[in-house]
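A single protein chain has been omitted; all remaining protein chains appear in their positions.
Chain lettering (A, B and C) follows the sequence in which the chains are written, and residue indices restart at 1 in each chain.
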Amino acid sequence: MGAVGSRRRAGGHAPVSETSTPTRAGPPSAVLPDVPRLPDSLVDQLAFPPRARYAEMVEAFKSVGFELCSDLCAVDYLTHPGRTLPDGVAPERFEVVVNLLSLSQRQRVRIRVQVPESDPCLSSIIDLYPGADAMEREAFDMVGIVFEGHPDLTRILMPEDWEGHPLRKDYGVGRVPVQFKEAPGPR
Amino acid sequence: MGIEDLQHNFLTGRIEDLVKWARRNSVWPATFGLACCAIEMMSVGAADYDLSRLGMEVFRASPRQADLMVVAGRVSQKMAPVLRQVYDQMMEPKWVISMGVCASTGGMFNNYAIVQGVDQIVPVDVYAPGCPPSPETLLHAILTLHEKIRTGEITRRPGSTVAAGEQATGGWVPSVPDAVRVATPR
Amino acid sequence: MDQYLPILILMALGLGFTAFSLVSSALLAPRKKPTAAKLAPYECGIVPNREPPQRFPVRFYLVSMIFIIFDIEIVFLYPWAVVFKQIATFGLVEVIVFAAVVFVSFLYLISNGALTWGPPKSLQSGMPPRTSESTISRISAARPTPGEAA
Partner (left out) sequence: MSEHDEHEDERSVPELDPDAELRARVAVEAAALRAETSEGAQELTPRGDTDPTELRREVGAVLRLPEGTYVDPGDIDIERRDDETMIINMGPQHPSTHGVLRLMLELDGETVLRTKPIIGYLHTGMEKTAEELTFVQGSTNVTRMDYLSPLHNELVFSLATEALLGVELPPRAVWIRMLMAELNRVSSHLMWMATNGMDLGSTSMMIYGFREREMVLTFFEKTTGLRMNHNFIRPGGVAADLPDGWEDDVDVICETILTRTYEYDELLTGQPIFRERTEAVGNISAEEALALSVTGPILRSTGVPWDLRRTMPYLAYDKLDFDVIVGTYGDNFDRYSVRLNEIRESIKMIRQIVEQMPPGDYRVQDRKVTPPPRGRIDESMEALIHHFKIFTEGFRVPEGEVYTAIESPRGELGCYLVSDGTSKPYRMHIRGPSFVNLQALPVLLRGGLMADAVAVISSVDPVMGEVDR
């Protein structure tokens, strides 16, 4: 993996200001070991908790010392079901991906939760990471994942009266056909 | 040195020329910076490309005091009614420069989110090409607008039969002096 | 009578100017009906869907009080300035006393908090003036933080 430059597994302890929550310095792999994982070269843990244990796992990672939720996004796997998943994890249509970052241990962890198409809802992690507020609203707006417990789950990027969730694979691009022959038609 | 040499200076100009000259040289743009083109518009306003030699360095924030709306950037579906609202609140006479390909035709974003061309919302006077248009291109667009003001009508005569669209650009195409047609020096 | 001539001229000029501007704007302005958009209040491009509030905090009125105090003071200084030559030193002392009395009301207003608007500046307590270097620290790679592999 030279491309990313020598990824420093320094594991050093950056002096976060002392008032941050006391972190029980345990390796992230020790968190809920029974949750299926995939080996990944760039991130320390790639976990696939079932929907029920998602909030519990995020809570566990936060207590181990992952102070910052750097990213939360939703992906629609309608046309690509055959992706590599650890055995025992049934591929669903939607997937919510959460990236957590530990400043003290300089590690990243990625949680991928399968969300079925029948009821696309998931519990919100806004009580643990208030920073995920806007990201969850964007995931709701773009892919239509409902986050229970989110105080004001409304659209954030699209106008209020917009119907449909644009980043779903069955949502057309909305292309206006241009006037030359080979231009792909509206999709 | 007879009277004919003074033909084009403003001393002997008619009132309309005087009004057109005054309007042309004091067009105040409304700050309508949306995206990347806004950064180029700002650098046109700054020291290197210096809009103030055209009397335009005062970027009025409120549409009540602005004459020119430079739509600088891509117009999203959520922004379209706001753009129309600000355009309506501008006082006549008002002009619109659609800066950049995203404002003019939706540019490379032919998708659900972008209005494919700002002329679906407001009547546009000058289209500036480029992504983003280099400051020289924007200055060229502003000079083209000045030329349009110079050769257009200053108001709509109540009884006139000429179609409104035609009258506004009356005589614009043929009598364009060469100075305006100089290609962008790129 | 000739004493009042300047005042009459001034009044005539004032009336004349207002009449001229009203008449010319009525004649030259475009006779077009204002559209609903143009009548709507300008709020950064958004048409507000609430009525603007009628009640304003009292702090705004305190500031207008300060203006009125000094405005009236100037009004009284005009006649004083006209006859200043005749009432020399007595006039000067008189006007200083007058200014002092007016100033007392200004001090009362300030003590009432007319000019303190913002939040209490918690950092201001007797700190040396900050420079762009004083409140930042530089963490260089050379200084190994505990346990960092070099």
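The rule is short, and it goes like this: a residue touches a chain if its C-beta (ideal position, glycine included) is under 8 Å from a C-beta of that chain, and two chains touch if they have at least 3 such contacts.
From a predicted model like this one, the values you see are computed outputs, not experimental measurements.
Chemist: I'd like the shown chains that the missing chain touches, ordered by label.
Modeler: Output: missing chain touches A, B, C.
Chemist: Taking the full complex into account, what residues of chain A touch the chain not shown?
Modeler: Spelled out for chain A, the touching residues are 1-8, 10, 14-17, 19-20, 42-43, 67-71, 73, 75-76, 79-80, 83-84, 97, 99, 101, 103, 106, 108, 110, 126-135, 138, 142, 151-152, 154-161, 166-167, 173-174.
Chemist: Tell me which stretches of chain C touch the chain missing from the display.
Modeler: 32-37, 39-40, 43-50, 52-57, 59-60, 117-119, 121-124, 129-133, 135-142
Chemist: Touching the missing chain, which residues of chain B?
Modeler: Contacting residues on chain B, toward the hidden partner: 30-36, 38-40, 42-43, 46-48, 59, 61, 73-74, 76-79, 81-82, 84-86, 88, 92-94, 108-109, 111-114, 122-123, 125, 131-132, 134, 152-156, 164-165, 167-169.
We adopt the following convention: only the chains that are shown with their structure count from here on.
Chemist: Using Cα averages as centroids, what's the distance between chain A and chain B in whole Å?
Modeler: 46
Chemist: Which integer distance in Å separates the CA centroid of chain B from that of chain C?
Modeler: Between these chains, centre-to-centre, one finds 36 Å.
Chemist: Take the average of all CA coordinates in chain A, do the same for chain C, and state the distance between these two points in whole angstrom.
Modeler: It comes to 52 Å between the two C-alpha centres.
Chemist: Which chain C residues reach two or more other chains?
Modeler: In chain C, nothing touches at least two other chains.
Chemist: Touching residues of chain B toward chain A in the complex: what are they?
Modeler: 77-78, 106, 110-113, 116
Chemist: Please output the residues of chain B touching chain C within their complex, sorted ascending.
Modeler: The contact residues of chain B facing chain C are 62-64, 82-83, 85-86, 88-89, 92, 155.
Chemist: Inside the complex, what are the residues of chain C that reach chain B?
Modeler: Spelled out, the residues of chain C in touch with chain B are 30, 35, 37-38, 40, 42, 45-47.
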